[in-house]
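Here the complex is missing a single protein chain, while all its other protein chains stay put.
Chain IDs A and B follow the sequence of writing; residue 1 opens each chain.
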Amino acid sequence: MITWESFLETFETGSGFWNPLIWITAIIVAFLIIYILRGYGKKEYKENTEQTKVFLSGNPEYEKEQMHIKGSNVYWGFTESLKWVYKTLDKMHTGNVSDYILWFVIIMGILFILVGVI
Amino acid sequence: MIELQDVSMRIIIIIVGTIGFAAFGIIFGLFYKGIDRKLAAHMQGRIGPPLRQPFRDVVKLFTKENIVPENAIPWVFNLAPIMGLVGAISILLYLPIVPQTDGGLGPLVSVGGDLLLILYLLMIPSLAMVIGGFSSGSPYATVGAQREMATMIAYEFPLAIIIISIAWRLSIEGNANVFALTTISSTAPVWSVAGPLGFIGFAILLLVLIIVTPAELSKIPFDSPEAETEIAGGLLTEYSGRNLAMFYLTDGVKTVVMASLIVALFFPYNLSNLSILGLESGSYLAFAVDIIFYLVKIFLVIVFSVTLIRVAIARLKIDQIVYTYWVPLTLLALVGLICIMWDPETMAQFGLPRVVEWLGFV
Partner (left out) sequence: MNIEHLSQTLLTHSPALIVAVPLLGAFLTPLISRINDKLRNVFVILTAGLTGFLVLLLSHDVLINGKIHTYIFGSQDIGSPVVRILFEVDGMNAFMIIIGAILVFVAVVYSWAFMKENTGLDKYYTLILLMAAGMFGMMLTGDMFNFFVFLEITSISSCALIAFWTNKGKAVEAGFKYIVISTIGALFILFAIAILYGQYNALNMAVLANSIQYTFLDKIAFVLLIAGLAMKAGIVPMHMWLPDAYGRAPASVTLILVGTTQASLYALFRVCFTIYGNSLTAPLKQIGSVTITLNGFLGTFIVMLAIITIIVGVFMALKQSDFKRTIAFAAIAEIGYIFLAVGAGLWAIGTPHGMMALKGGIFHIINDALDVGLLFLVAGAIYYATKETSLNRMGGLARNMKYTTIFFLIGLLAVSGMPPMNGFASKLLIYESIYLINPILAIVAILCSILLLAVFVKVFYSAFLGPKIPRFNDVKEVPKSMLIAMGLIACVIIFFGLFPDLIVNNIVEPAANALANNSNYISQIIGGS
């Protein structure tokens, strides 16, 4: 039967452990401290003035839709340095059903050879 | 069986501990930041700001206006800095920095979390910065945020290799709970389990970890997410006032955390256990000696992994950062891993006992 103590048990993996409740307690306490600390800071700012405009090194702001960097442009640095990986992957994904079946046959073939040899 | 009283006792320990860690992390984070700035200035032939300058900076930021730009999502924009700092403080809970009654330093909650948890928790401050940067709705901040994310992906690869290698080597020695920091820092420090090849392997891993640290802390040469000269402060562009102060504090706490992690993994030795000093383990004097020695150790780590590197090397481009971590450093870490994996076999053949035997002492 499930007792209330079993809710508090530490999760053990054999090589380490993890107790979410301890972490949650610490997070809540730390959040309160930081929230109070932050409360000492100045709250006000001048709403709806030049101050809240986006900083663009003095250039005029474009239309709102153009100010939003598109999802496919994010992580340029990462995809740029791993271009060769993406080239291979793109070649693999043809979107053609006969290729899908071909891959199935290839995997089945490899497995046949493996099982047959061993 | 867990007693109700026991539970409430543990809750009180956690609450008091968290308050203590928050104070410790923030104060020493800022203090080490001051030392870092002063030292870097001297290395560049400048005089540099006084040691208490970071404290003044925070006080100054608290008196400035806290602007929420019109393009930002206010609740995400305000929550991100707090969560970053909270996440950074919570890591201190699991690091071995509290004096134990049986001598040495140990974590406050020894069975609450392990090294992999710390690996994940280390992501929270960076993640908070990324989300904060993205939520500001400024192109500069967005560019900075995605660079930070790419940097994070880049340095996690060697970092994961380091952590898994250490745990693997310890588990081969037959230790239980190899991911626990108590095991790594007090039961079986890495140098004590390593043979000659393993020693080389761990030295390589230490070097890699020292190079990972500046990226973890967004310091030059891996500070392209914040690059002031190119993208105007990057993901911090739109932050001001107390929100910026939160990020400033997060940076300080993270510095202490990373340095403590290096100390815990590779230099977990304590002075109070030395018999020459004749300290009684568990006495206040022993506690004081341990703490001071620990503070000196993290000072040295910060000097080598933050100050020296950032003075010596110029900033890298973002694709260069990804390349640096994924190719040369990962290969280096893998070499370390291979050394460590071969270590148990070479240890049996060429270990110290065998060397002694060859030399004819036995």
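The criterion applied here is as follows: a contact is a pair of C-beta atoms (placed from the backbone, for glycine too) under 8 Å apart; a residue touches a chain by one contact, two chains touch by 3 or more.
It should be emphasised that the depicted structure is a prediction, and the values quoted were computed from it without experimental measurement.
Decide which residue listed in B:15, B:35, B:51 or B:153 touches the omitted chain of the complex.
From the options B:15, B:35, B:51 or B:153, the contact with the absent chain belongs to B:153.
Consider the whole complex, including the chain that is not shown, and state which of B:134, B:247 or B:323 touches that chain.
From the options B:134, B:247 or B:323, the contact with the absent chain belongs to B:134.
Among B:271, B:291 or B:341, which one is in touch with the chain left out?
Per the contact definition at the top, the residue touching the missing chain is B:341.
Where does chain A touch the missing chain, residue by residue?
1-2, 6-7, 9-16, 18, 20-21, 23-24, 54, 64-65, 67-72, 74-75, 78-79, 82, 85-86, 89, 92-93, 95, 97, 99-101, 103-104, 106-108, 111-112, 114-116, 118
Residues on chain B that touch the omitted chain in the whole complex?
Touch with the absent chain occurs at residues 70-71, 73, 75-76, 114, 116-117, 119-121, 123-124, 127, 130-131, 134-135, 137, 142, 145-146, 149-150, 152-153, 156-157, 160-161, 164-165, 167-168, 171, 179, 337, 341.
By our rule, only the chains that are shown with their structure count from here on.
So the centre of each chain is just the mean of its C-alpha atoms; given that, what is the distance between chain A and chain B in Å?
That pair's centroid distance is 21 Å.
Can you list the residues on chain B that touch chain A in the complex?
Spelled out, the residues of chain B in touch with chain A are 1-2, 7, 10-11, 14-15, 17-19, 21-22, 61-71, 82, 85-87, 89-90, 93, 109, 111-117, 137-140, 142-143, 146-147, 149-150, 153-154, 167, 171, 176-180, 232, 237-238, 241-242, 245-246, 317-323, 326.
Spell out the residues on chain A that touch chain B in their complex, using ranges where they run on.
5, 8, 10, 13, 15-19, 22-23, 25-27, 29-31, 33-35, 38, 40-46, 48, 51-57, 64, 67-69, 74-78, 80-82
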